[in-house]
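To keep things clear, I will list the structure first and then write my remarks on it.
One chain of protein is taken out of this complex; the other chains stay put.
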Amino acid sequence: MEVIAFYIFALLAIVTSLLVVGQRNPMHSVMLLIASFGALAGLYVLLDAPFTAVTQIIIYAGAIMVLFLFVVMLLNLPREEPAPPAIAGRARPAGLKIAAVLSLLLAAELVWALSRIGLGWFAQDPAAASVSSVTRIGSRLFAQDGYAFAFEATSILILVAMIGAVVLARKEH
Amino acid sequence: MVPLNYYLILSGILFAIGTSGVFLRRNLITVMLSIEIMLNAVNLTFVAVGRYLGTVDGQIITFFVMTVAAAEAAVGLALVIALFRHRETLSPDAFTALKW
Amino acid sequence: MTDYAAIIPIVIVALSGTAAMLAEAFRQPGERMPIAGLGLIGLAGAALASVFLWDSDARSFGVIRSDNFALFINLILCVIGVLTMLFSNEVVEREQLPAGEYYALTLYGICGMMMMAAADDLLIIFLALEVLSLSVYVLTGLRRASEASAEAAFKYFLLGSFSSAFFLYGVAFAFAISGSTRLDQIGVALSAQGAGTPPTLALLAVGLLAVGFAFKVSAVPFHMWTPDAYEGAPTIVTAFMSTGVKAAAFAAFVRVFLSPLEPLQAQWVPILSAVAGVTMILGTVVGVAQTNIKRMLAYSSIAHAGYLLIGLISNSPTNGAGKAAVLFYLLTYAVTNLGALGIVALLGTLQNQHDELRDFAGLWKSRPVLAGLMTVFLLSLGGLPPTAGFIAKWYIFTAAVQEGHYWLAIIGVLTSVVSVFFYLRIVVMMYMTEGTETPRPRVPATAMAGLALATAAVFYLGVLPTRILDLALASIATIF
Partner (left out) sequence: MVTMLLLIPLLPFAGFLVNAFVGKRLSKSVSGGLACAVMLAAFGVSVLSVWTMLGAEPRALRVDLGMWLASGDLQVPFVLRLDPLSAVMILVVTGIGSLIHIYSVGYMHEEPDSEYARYFSYLNLFASFMLILVLGANFPVMFVGWEGVGLCSYLLIGFWFTKQSAADAGKKAFIVNRIGNLGFILGMLLIFVTFGSLDFQDVAARAAARAAEPAAFGMLSAEAVMTIATLLLFLGAAGKSAQIPLHVWLPDAMEGPTPVSALIHAATMVTAGVYLIGRNAVLFSHAPFTLAVVAAIGVATALMAGTIGLVQNDIKRVLAYSTVSQLGYMFLAMGVGAYAAGIFHLYTHAFFKALLFLGSGAVIHALAGEQDLRNMGGLKKHLPITYWTFLIGALAIAGVPLLSGFFSKDEILFRTFSSGHTFLWLIGVITSLLTATYMFRLVFLAFHGERRHDAHDGDHPEEEEPVRHIAHVMASPAPAHGAHGGHRHGLHDAPPSMAIPLIVLAIGSIVAGYVGVPHALGGANHIETFLEPSFEIEANREREFTAAGFSPISSIQATAPQHERAPTTETHAPAADERTELMLMGLSSGIAVAGIGIAAYFSLRRRDAADALAHRFHGLYRLLCNKYYVDELYEAVIVQPIKLLSTGGLWKGVDAGFIDGTVNGVGLTVRTGSGALRRLQTGSIRTYAASLFLGVVLILGYYLLRY
């Protein structure tokens, strides 16, 4: 049962991701990416991480992707424009080939490397190995020697992003 | 049961798909979406490894990655808008004034 | 209180950044506000705190460690920040950059850099990297009227995001090895495996982390963003990021690769050696043909990353010369490059960036002092005695020779000999070419003070380097 679910979600994630990069319409890409995130959320559930799955849907799919969608609609760009003739004539086919080769190589390398590490089986005793507890996550996140500093550092990160977004995107005055 | 390296291989494949998007797409927004795919692939590794080691740290790191992704998306989209203002296009090939 | 001691410098800088931002928010339209002063106060405070923390080896939250190594980098960053602030006042106004945002982002950037240097945890390094990167991306694009600025910012942003995705993947594999992102635990896990073939996960982690760092220090082949970003950014930002980002990134690079990844030295030395060699050669060869000063200094910056990599490689547990040389080199490069680019920035106006080679024609006639100082900085970048650049390169190369990296030392000497040509082209322009009378703006007293400070540092480090070098040697003892 779990194996079947894994394959379904994995296939879904791969196919939607491929479609994201294969789409000419950015709007469709965003939508497909949301689907891909959904598949990943499913995998998170399988990995005993329901809280992360929920966050994935709410924050990633719900907030970040909507931001993308918003910009796509703001700029009113339904379709990718054709390549400029100068580039379409000369550089593109070779560039595409190189790109494809490089990505395939990277994929091959990663798969080969990761398949060499030996099958790691997850612990079977759910009581001992449960990582689904929100309490555990919460107390670890805010513990002094846990992720408290990372949490605070994130606040600066968001502040910087906020200032940056405002100063870059606002109209000249 | 599904072993850990199935998840790791899946994440590797997703990561590679993300990288290919950078070359294939001639739209800056889609290129940014490819980066999101890559970050999600990494997230999958974190969660899977966390589950394998029996620690919640993997999930917690995921939250930080999401935050970073959000911050990057905000700045990146602001830059996209700024670029679009200068030149009414989002093709990466259009922005080659700085070179050599 | 002692629990929080280690983060005091970081907090002070973050607070001064926030103060700068608020000052802008409460500024009446048209009102002039000395925001740079706030930054100077904050940086001085951080420097002072760093001095007080010296030798304390304070730790906070288990992830920030203010050992002498981090404090040394903190001080370098404070020098970078202070010089930037001193140059900024006039330049920001002249180039019509949004002042509040500019200062806030610069200070937050420094905050991220300090965090990166002191982080004892890969996740914190990643977050700090993002803080400083995002600030610098935005700063690069701050000349909003200029298309080049936006283009540069976006290129930097996009490639930076890719590289941080790779870096993050490396963090994930490191996490998979040890179950933690703490550097000490990763180190324990790796050395527990002992000799023999390292596990695949460790190799993946090393490779991907190296990619992330190599991007930030602009090593070949991860350097492509550098010339474009440096050229498109406002010159003062170029000055800031070329020095600050390099210092912070190298700090973390050194800490990660020489402390937890030290057991894997046999695996990463060949890779980084190759990268260092190619970096020096490409940076120098391509730099020779540039006619834009900022671009030329970008290639110079690439070449300098190569020299710094030699310092990182040339280490053994018994010999800290390479690491100390890296610290010394970073300080030298900071004052020198900031001085050189600072002069370019101070001569620029909104209409004319004053960054083309021909803009410098006859500078000696119209601005003899600036031309003289520029010469000093350029000679130091070229590594001529008795300037700091010579000593810094000297230490790097002797460290390389001591550790048996002869080819790197030879390539280094060779490229630094060649690199003098392109620095010399600027000198030729300034002294040996009649200039058209380009109107050049006034240079304020604060900026002159900054330049004088940088020049003094260049000569001090060149003539009496021992004290600083001893400090550097003492401070690197903590990261093994």
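Labels for the chains are A, B and C, by order of writing; each one numbers its residues from 1.
Note that a contact is a pair of C-beta atoms (placed from the backbone, for glycine too) under 8 Å apart; a residue touches a chain by one contact, two chains touch by 3 or more.
Computed from a prediction, not measured in an experiment: that's the story for all the values here.
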item: Chains in view touching the one left out; value: A, B, C
item: Residue of C:236, C:321 or C:334 touching the missing chain in the full complex; value: C:321
item: Hidden-chain contact residue, picked from the options C:15, C:401 or C:448; value: C:401
item: Contact residue for the chain not shown (choose from C:145, C:188 or C:414); value: C:414
item: Hidden-chain contact residue, picked from the options B:5, B:19 or B:89; value: B:19
item: For chain B, the residues touching the chain missing from this view; value: 19, 22-23, 92-93, 95-100
item: On chain C, residues whose C-beta touches the chain left out of the figure; value: 154-155, 158-159, 162-163, 166, 197-198, 200, 203-204, 206-208, 210-211, 214-215, 221-222, 224-225, 227-228, 267, 270-271, 275, 282, 285-286, 288-290, 319-321, 324-325, 368, 372, 379, 384-386, 390-391, 394-395, 397-398, 401-402, 409-410, 413-414, 417-418, 420-421, 424, 428, 431-434, 463-466, 469-470, 473
item: Missing-chain contacts mapped onto chain A; value: 91, 95, 98-99, 102-103, 105-106, 109-110, 112-113
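The working rule: only the chains that are shown with their structure count from here on.
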item: Pairwise touch network: line, ring, star, complete, or other; value: complete
item: Chain pair with the higher count of C-beta pairs in contact (A-C, B-C); value: B-C
item: Distance from the mean Cα position of chain B to that of chain A, given in whole angstrom; value: 5
item: Intercentroid distance (Cα basis), chain C paired with chain B, Å; value: 26
item: Whole-Å separation of chain centres (CA-atom averages), chain A against chain C; value: 31
item: Junction residues of chain C, two or more chains touched; value: 123, 127, 130, 134, 137-138, 141, 144, 153
item: Shared interface positions of chain A, touching two or more other chains; value: 110, 113-114, 117, 147, 150, 154, 157, 160-161, 164, 166, 168
item: Complex interface listing, chain C residues touching chain B; value: 123, 126-127, 130, 134, 137-138, 141, 144, 147-148, 150-155, 157-158, 161-162, 164-165, 168-169, 171-173, 175-176, 179-181, 227-228, 231-232
item: List of chain A residues in touch with chain C within their complex; value: 110, 113-114, 116-117, 144-145, 147-150, 153-154, 156-157, 159-161, 163-164, 166-168, 172
item: In the complex, chain B residues that touch chain A; value: 1-10, 12-27, 29-30, 32-34, 36-37, 40, 43-44, 47-48, 50-52, 54-60, 62-64, 66-75, 77-82, 84, 89-91, 93-94
